[in-house]
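One protein chain omitted, others in place.
We call the chains A and B, going by the order they appear; numbering starts again at 1 in every chain.
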Amino acid sequence: MLGYLGHPMTDAIASPESAPAGDALVRVRGLTTRFSGRAVFDGLDLDIPRGKITAIMGPSGTGKTTLLKHITGQLAADEGELWVDGEDVARLSREGLFKLRERVGYLFQNSALLTDFDVFENVAFPLRQHTKLPEELIRDIVLTKLQAVGLRGAARLMPSELSGGMARRVALARAIVFDPMLILYDEPFVGLDPIALNQVLKLIRTLNETLGITSVLVAHELAAIQQVADRVVLIANGKVVAEGHPKEIADDGSPWTRQFFGGEPDGPVPFHYPAGDYAADLGLGETA
Amino acid sequence: MTQRRSYAVGTGLFIVLGFAALAYLATQTTSLVNMSQGDSYTLKARFTNIGQLKDRAPVKLAGVRIGSVQSIQLEPAKLDALVTLSIDKRFNQIPEDSSASVLTSGLLGDQYIGIQPGGSPDSFKNGDEVILTQSAVQLEDLIGKFLVNGSPSDKDKDKTKQ
């Protein structure tokens, strides 16, 4: 059982800035995943440094969410290795995996709040499941986390009464209730109005700076990412095609970055889904 | 927390209600109701024919139920049926020269034992035997008798058929 007061990741958050450059919290080597024959990842190599905000970008369908599922052990890769905080995820037992997940926060795209419970109970849920803390302490922790996301006043609302942005912030409060070493954000900006988007951005930044939580973002919103991310990793065709500081990566000159950050409709990512000869499909081929 | 408790209370009520319903069904609507009627004493009675009398059939006096049939056995030596009756302790004033007969409720109804009280000052005690008994009236016999004693023309018709 993981005690809230134990701070198991104390070492990790003690000095995020002074961590050596080679110290990666998540290390991926030669990761290969196939969905019904199609390779989503084809020998992916990736390091996610501690205490930084890393954004993972890429055209739709490049398996960014799949990568998050690999990191949390929800999905096993076909080949390759993946370590999180020095532990080989594929080799972990169910208990080991659950132990690891208690130290990893995951923000779902649609928040995934439990509809049976109100906001307070949603945030308290992991505490109630994994600890036997007295009610007053649970109350204090939950209210602290809700205060951090600015929703202490909404503690007794039901998830159905929340707006999309509020639900995402509640989900964030729930994800950080154990003070995790790593938070994975799956499309945190989708469907948010500019105000809510900036609120979430601010939270991501604050959590990273004050708690030193390593953050991994999967998102498409370039402007938002440039504000918040320390590093951007561009994945396409199952491989990392570019990585670097968000300000610099757009200028590295590769056709991938030019198309992706320039928003060009055609390029290395073709406009047309692979198809046979157009003329033949229309019946204008050799028969004519 | 109050919300959680109210679920628990409601669920508890539901379970209690369910078991109460089961207890009601099991004890009030089945043969258990006849067995568990407190203290009783037994009487024996011999019949040459008991018809369709079954275990647990009621024993009635003046139409009121006073007990039930506990067991039915064939007496191998005398070749008649030995019926053990279980009578409620409250009815311990039945004269010992009373008679027992196998009766039918209605034309096609179930059979039961009817007790016709006698005039003796002494009453039955536990394990006593009812000496005066009358066997079941067999409907087939009754119909047969009626046919035999019926009008001659009917009889002739009957014969020609055979």
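Operating definition for what follows: a residue touches a chain if its C-beta (ideal position, glycine included) is under 8 Å from a C-beta of that chain, and two chains touch if they have at least 3 such contacts.
The rule is simple: contacts and distances are computed from a predicted model.
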Listed names "Heme exporter protein C", "Intermembrane phospholipid transport system permease protein MlaE", "Glutamyl-tRNA(Gln) amidotransferase subunit A" or "YtkA-like protein", with the criterion being the UniProt name of the chain not displayed: "Intermembrane phospholipid transport system permease protein MlaE"
Contact partner of the left-out chain, one of B:Thr42, B:Thr84 or B:Ser105: B:Ser105
Residue among B:Leu32, B:Leu74 or B:Leu132 that touches the chain left out of view: B:Leu32
On subunit B, residues whose C-beta touches the chain left out of the figure: 4, 7-8, 10-11, 13-15, 17-19, 21-22, 24-26, 28-34, 56-58, 65, 68, 105-110
In subunit A, positions touching the absent partner: 72, 74, 98-99, 101-102, 104, 106, 108-110, 112-115, 125-126, 129-130, 174
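We take it that only the chains that are shown with their structure count from here on.
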Distance between chain centroids, defined by C-alpha means - subunit A, subunit B (Å): 79
